[in-house]
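A single protein chain has been omitted; all remaining protein chains appear in their positions.
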Amino acid sequence: MKSTLKVSLGLAAGLAASTAMTGASQAEDLTLCWAAWDPANALVELSKDFTTQTGIGMKFEFVPWTNYADRFLNELNSKGKLCDLIIGDSQWIGGSAENGHYVKLNDFFDKEGIKMSDFVDATVVGYSQWPKNTPNYWSLPAFGDVVGWTYRKDWFSRPELQQEFKAKYGWDLDAPKTFAQLKEVAEFFQNREIDGKKVYGASIYTERGSEGVTMGVMDVLYSFGFKYENPDKPYEMEGYVNSDKSVAGLEFYKSLYDCCTPPGASNSYMGEGIDAFKSGQVAMHMNFAFTWPGLQKDEMVGGEKVGFFANPAGPDGEKLAQLGGQGISVVSYSDNQDAALQYIKWFANPEVQKKWWSLGGFSCLKAVVEDPTFPESQPYAKTFLDSMAIVKDFWAEPSYASLLQASQKRFHDYVVAGQGTAKEALDGLVKDWTEIFEDDGKI
Amino acid sequence: MQDMTSGKPVVTDTTSTILDRAAEAAARATPDTLAKKVRGLSDRMVAWIFIAPTIVLLLAINIFPLIWAIQLSFTNYRANRPNEEIKNVGLQNYSRILNDADTWMAMQATAHFVFWTILLQTLIGFSLAYLIDRKFRGHAFWTTIILVPMMLSPAVVGNFWRFLYEPQIGLFTYIVSFFTGIPTTDILMLSSVKLAPWAIIIVDTWMWTPYVMLICLAGLRSIPDYIYEAAEVDRASNWRQFWSITLPMALPFIMLAVLFRGIENFKMFDMVNLLTGGGPGSTTEVASITLKREAFEKWRTGFSSAFAIILFVAVFGLANIYVKVLNRVKSR
Partner (left out) sequence: MSAAAHSVVEPSSTSKRIAGTLIILYALISMIPLFWIVATSFKTPPDSIAYPPKILFTPSIEGYCNLFTTRTRQTPEYINALPPAESFCDETVRKRNMVIAGPSNFLPRFLNSVIIAFGSTFCAVFLGTLAAYGFSRFRVPLADDLLFFILSTRFMPPIAVAIPIYLMYREVGLSDTALGMILLYTAVNVSLAVWLLKGFIDEIPREYEEAAMIDGYTRLQAFRKVVLPQATTGIAATAIFCLIFAWNEYAFASLLTSGTAQTAPPFIPTIIGEGGQDWPAVAAGTTVFLVPILVFTVLLRKQLLRGITFGAVRK
């Protein structure tokens, strides 16, 4: 029994020491929370300058996308002090503003002379404002992102494939201009043998757990004519969400999934998409723009082998793309708010923003992206600008999580599990969303 | 309370001189009154000092939250909206859940999972126990080896099974394809609506069959030899012995294993959450995953509390009915 006692005493001491240690380190360092992805590594690199300048150490808490919303919304809702700074997803802004998770930045911006008009308008509305289109700012646009496509330029430019393609479809094999063309290209490559390896048409988002399938479906649906609500009557969704055009878009997405994706790609999001493209499995790849710098640098598929194109047009010629990206906010439960604001001030500096872009971070500062040399600065820079010009975002309401859960279920049930029809899925979605807004007292 | 003062046989393996003396002293059958006059704290005090911390802890961590949850289940409370007024909605949450087709889908998925895992684990587990009971050379060592999967973390190992199930590179798919000739790209364990429910059943069976095996083994070893000896005298065939002695006498144990596994798998969350996350679509969305989505993703705290209470009552009710049946079987 004596030894057990000793062990327990040791444990207790260790416990006390470890809590004391974390307490001590928290007073010194800032913790920044974000997703675990390439841009986060670039930010680690960038932040070294901040530490050199101010002596404030930076710690990072990065979580994969599939757990990101889950983990950090849980953390915010529990009033946790883990994160001093958080780069939270665009759709969180409504809830985080209304429930007091984020510090309102208006006074700070005024004091430090940071002007929101210096940032790309779509990102200010998308990442910073709540309510939307009012001058109430809860974050500084940190990382611009949008869904677009990459393709295997080297495969597309093979003469024998070009010939065969032209004979079959009657147009020159190239980055597709419309979704109908995209489907044809995907069909063309599906199960084709290239360099002795079977390849597939396209990698698209199908993930169930967080937001994957919704982001993918919406990215296509917008261009088909999907609307969230009656523009004249907010929250009226019947006939907009489930319009014939939306139904056609959803049917298209399912047909793309059924015909042209790699086997077993039923739960695929950003990471799986990168893997599929990098391993040379697919001809085209739907993903957020953040993946482009990494793919451009890749030894296997990068350089001359990869091309980029913005979302193609829908049947009526409409072109829209799903907005991604995030703003950086100060967590109101943090004990280090002053240092956190200092970080934001440093980050907003045009020089820092320029370096941010050069490291692979998609800056939202007009001075960076509207610079005449910008489109030529990287092979994907122009596609990025084109895409950012046509963005549309999911609901950013405080109930965004419930709204998202509903669409995740409806879309995955239909697209991947093949249950019911597209019309039933969208009718069901109208019903779910109406119920959520009724519960919120918005309707 | 069991009363141990009546002279029951001593069943201990360790001995020491103090204990021997103590035993002798006990054998002298001390009158009860003497024992009560011992110095120090009164027995009543000791009893409370010993029991109270546990009770307090359980009250604080289990009962108080449970009562809170019951209270919340009648409201529209959302844990992510601290500023919003909490409204009492009566039984609305309960009626909504019970009338929701999705709830019943989740219940169906859970029932499918529980039924097949129990069936497979009982069949395989009992067979293994029966084989081990043949006591071949080295059976103790191999029993330990078989036990290993149940010691592992269902979350960590469940996550790794995703890799084994990968259609192109997974070992599981490769082995199945090797023996059946089906191309690996057609074995979509986690993507196919038909196969995904079996993917989680396979992993659970792999992990927990050893547990059922152990309990069955305890059952087999509890059958006294003289019954078999009597059967031998009667020249009963092995087959007959199995059906008329082994199985009926081990039945209470088997039923117990079924009860334990049933409760555990009704609560199943970690392994399924990491393996399929409820997908594809909602085919493997067992009740706990639905509950987690409602409570910690949609943050419908009141609603999910009601769901939690319903699940709790369901487990409790089913388990109680089952225990009644079990007792009847035992007393036969």
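Every chain is named by a letter (A and B) in the order it is written, and numbering of its residues begins at 1.
Everything that follows uses one rule, which is that a residue touches a chain if its C-beta (ideal position, glycine included) is under 8 Å from a C-beta of that chain, and two chains touch if they have at least 3 such contacts.
Since the structure is predicted, the reported quantities are computational estimates derived from the model, not experimental observations.
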| item | value |
| --- | --- |
| Option from B:108, B:144 or B:244 whose C-beta touches the chain left out | B:144 |
| Footprint left on chain B by the chain that the document does not show | 1-2, 4-5, 8, 10-12, 14, 16, 18-19, 21-27, 30, 34-35, 38-41, 43-44, 46-51, 53-55, 57-58, 60-62, 64-66, 68-69, 72, 79, 128, 131-140, 142-149, 151-157, 159-164, 168-171, 174, 184, 206, 210-211, 214-215, 217-219, 221-222, 225, 228-229, 232, 253, 256-257, 263, 266-267, 269-270, 273-274, 287-288, 291-292, 295-296, 301, 304-305, 307-309, 311-312, 315-316, 319 |
| Touch list for chain A against the chain that is not drawn | 1, 4, 7-8, 11-12, 14-15, 18-19, 22, 31, 36, 38, 41-42, 44-45, 61, 63-64, 67, 71-72, 74-75, 77-80, 82, 270-275, 278-279, 294, 297, 299 |
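FYI, only the chains that are shown with their structure count from here on.
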| item | value |
| --- | --- |
| Chain centre separation (chain A, chain B; CA means) in Å | 40 |
| Touching residues (chain side chain A, partner chain B) in the complex | 69-70, 73-74, 77, 95, 98-100, 208-209, 262-267, 398, 401-402, 405, 409, 412-414, 416-419, 439 |
| Complex contact set, residues of chain B against chain A | 76, 79-83, 102, 166-168, 185-186, 188, 190-191, 193, 276-283, 293, 296-300 |
